[in-house]
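Yeah, one chain of the complex is gone here, protein chain that is, but the others are all in their spots.
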Amino acid sequence: MRVRLMLIFLGLALLAALPLVVTSYYLYLAELAMVNVIIAVGLNLLSGNCGQISLCNASFMGIGAYCTALCTIRLGLPTLIALPAGVFISALLGAALGYPARRLSGLYLALITLGFLELVGIVIEELPDYTGGIRGLKVPRPDIFGFSLQSNGLLYLFVFVLTVGAIVIGYNVQRSRFGRAFDAVRQSPFAAQALGIPVARVKMIAFSLNAAFAGFAGGLLASVVGFIDPPEFGILTSIQHITFIVVGGLGSIPGSIAGAVLLTALPEVLRGVQEYGEVVYGIILLGTLLFLPRGLIGLVARLQTLRSAKPSAKEPAYGAP
Amino acid sequence: MTWRIILQLALSGLSIGSIYALVGLALVLPFKASGIVNFAQGEIVTFGAYLALILSGLGLPYLAVVPLVLVGAAAFGMLTERILIRPIVNQPEFTLVIVTFAIGFIIKAVIRLHWQDNTFSIDAPFVGPPLVLGALRLNPAYLVFIVSTLVVVATLFIFFGYSKFGKAMRATALDPIAAKLMGIRVGSVFSAAWALSTMLGASVGLLLAPVIGINPEIGHLILKGLVAAVIGGFSSLGGAVVGGLLLGLLETYAGAFFGATFKNLVPFGVLILLLLLRPQGLIGVSSARRV
Partner (left out) sequence: MALLEIDGLSVRFGGVAAVADVSLAIAAGEIHGIIGPNGAGKTSVINAITGMTVPQSGSIRFADREIAGVAPHIISSFGLGRTFQHVELFGDRSVFDNILTGFYRHQSYGLLAGALRLPKALKSERTTREQARMLIEAFDLAAFADSPAGLLPFGIQKRVDIARALAAEPRLLLLDEPVSGMSEAEAEAAVATMRKLAREHGITLVVIEHNMRVLMNLAERVTVLYQGRLLASGAPAEMQANAAVIEAYLGDAA
């Protein structure tokens, strides 16, 4: 256990030192990956642990992005206030969606999230005076205590620290009674009810939490990329988010991290065959669903099982003690 | 507000509603047969349109293209069901939804790979100047939409009501195990349901291609089909048809009286309202269990 902790610290230290070794392009890529990690961790709590399907994750990312951007641009608020504001609004709207969605599941839940996605898209486009409409918004670099993060290295560190924080929070929630409640609601709502777990309220909490993570990531994305526009927050993006957690392994935080990082890096690896990017994405998603239902983490677990003689009692990281 | 305008709008609404009805039918069919909603249905419509484009490009006239596309789509549906859907039927709903999304995603990506985002068009016999019926001017294409839908509905009605295979499908939808025990080849029924639904989807592509042009975004239509299906409670074929027509009418009138923005909001407004207040649709039955 000690060894593992030390390895993690070492890894984090190395990652933090990245700006010293790589060019700003790769820093940018790393920042995108980290934003996606935050998305994946949040979505995993909702869909992987709580089993609620959501096709509108990109919307919450967009809500967070636009809120943060507008707070910065129109209200002149510093980033350390604009970001939490974005998170807050996102979480609120997540709860607003979670409330009516609490009694729906499966198909109907997917549909209502789809409806929400389209609705948000329309709202963003139809209010160009506020959101810049389809022309988008330019977003300045984060402004910490009056100091603007123009340096790429500092921006990277900023995103890095926040990402690690988000992962820790995600992990804590998963290990808390709420994480257990999420899993209970997914696997057996009836048993959960019988144990006094308020299923509908738990679903709502899951939605709100997911929205908070997505909104947080959206706010960061706006600062990293410097520009946001509506197409970024449509159904394709939502599907990409789902790909992160499916490929990584539903329910597992390490899986979500791995999935997000790999699938952010993938388009870069496929640089030479740019146009094929989308097709490959789709095939990876489909392939994972058909052949690796438990994702990469499941694959790792199965390989571990094959190595030991007897059937494994350890299943993929569902908060093992 | 003259009667002429109201009637004109009604015709418009019914014709676009027919399209929605067809997409709705295509969605409800496999759902009734195998409990799966095919979120790739929008891309099936696109697929039908582009297949028509290819065949048209080979010099074939529209009327020859139609049966070829239908057969091609049916084959595609059967293949998809057999290879991609059958293996995962027992997985959680989450997986099923995403799988069909992924399939649609791939179809669209492949199409864009070859044709990019350009818009193409093909010729069809029903594209022409408006017909004049008394005080009304009717786009002949609209007429074809309505008539096609009527033909499809009538055919399905006869098929499910009176043909042996149709009855087999109904039995399977009600209780697959009992159906199996009675000697019904459930696997074939699933394949047939999917083939039927992809045919329906592709036929929408065929109808729309000459009228609105062919581009990868046609698939967006699935949302309208979903709303139509939800209005019918997602369990009733007749309901999906009624739902589609209703949606078409609502949209058209909303657009005429309140403008384009409002028109765009109609489907989602209806969807969300229904899902919140009456998830069983205007026609379905609500379940007794609560969680």
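Should a chain be cited, it is by its letter among A and B, assigned in written order, with residues numbered from 1 in that chain.
Assume contacts are C-beta pairs under 8 Å (C-beta built on N, C-alpha and C of every residue); 3 or more make two chains touch, one makes a residue touch a chain.
Model, not experiment: these values are computed from the prediction.
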(request) Identify the residue among A:Leu27, A:Leu137 or A:Leu209 that touches the chain left out of the display. (result) A:Leu209
(message) With the missing chain put back, one of A:Leu70, A:Ala85, A:Ala184 or A:Leu262 would touch it. Which one?
(response) A:Ala184
(request) Identify the residue among A:Val173, A:Ile239 or A:Ile253 that touches the chain left out of the display. (result) A:Val173
(message) Considering the whole complex, not just the chains shown, which residues of chain A touch the missing one?
(response) 169, 172-173, 175-178, 180-181, 183-184, 187-188, 190-199, 205, 209, 251, 313-315, 318-321
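Note that in this section only the chains that are shown with their structure count from here on.
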(request) Report the inter-chain centroid distance for chain A and chain B in whole angstrom, where each centroid is the mean of the CA atoms. (result) 33
(request) Provide the residue numbers of chain B that touch chain A in the complex, in ascending order. (result) 31, 37, 39, 84, 87-88, 91-95, 97-99, 101-103, 105-106, 108-110, 112-113, 223, 226, 230, 234, 261, 264-265, 268, 271-272, 275-276, 279, 290-291
(message) Quick check: in the complex, which residue numbers of chain A touch chain B?
(response) 47, 51, 53, 100, 103-108, 110-112, 114-116, 118-119, 122, 126, 189-190, 193, 199-200, 236, 239, 242, 246, 250, 275-276, 278-279, 281-283, 285-286, 289-290, 293
